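Got a structure for you, questions after.
Of the protein chains in this complex, all but one are displayed in their positions.
Now for subunit A:
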Amino acid sequence: MLSTMLLVTGATIYFFIRVLKTPPKPEPDSYLDNDDEIERRAPRA
């Protein structure tokens, strides 16, 4: 029981941390919240 619970909890935490640690792709990306971050705005042509 404990090994199953630890395996599932570990995998959940591992993948969620990977999501949090992965830097976002360059704009335009799929997400609205980071559109106002100046460093992430696409340079003007």
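Everything below uses one rule, namely that a residue touches a chain if its C-beta (ideal position, glycine included) is under 8 Å from a C-beta of that chain, and two chains touch if they have at least 3 such contacts; residues count from 1.
By our rule, contacts and distances are computed from a predicted model.
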item	value
Chain left out of the displayed complex - its UniProt protein name, from "Beta-ketoacyl-[acyl-carrier-protein] synthase III", "ABC transporter permease", "Ferrous iron transport protein B" or "Sodium:calcium symporter"	"Sodium:calcium symporter"
Touching residues (missing chain, whole complex) on subunit A	1, 4-5, 8-9, 11-12, 15-16, 18-20, 22, 24-25, 28-34
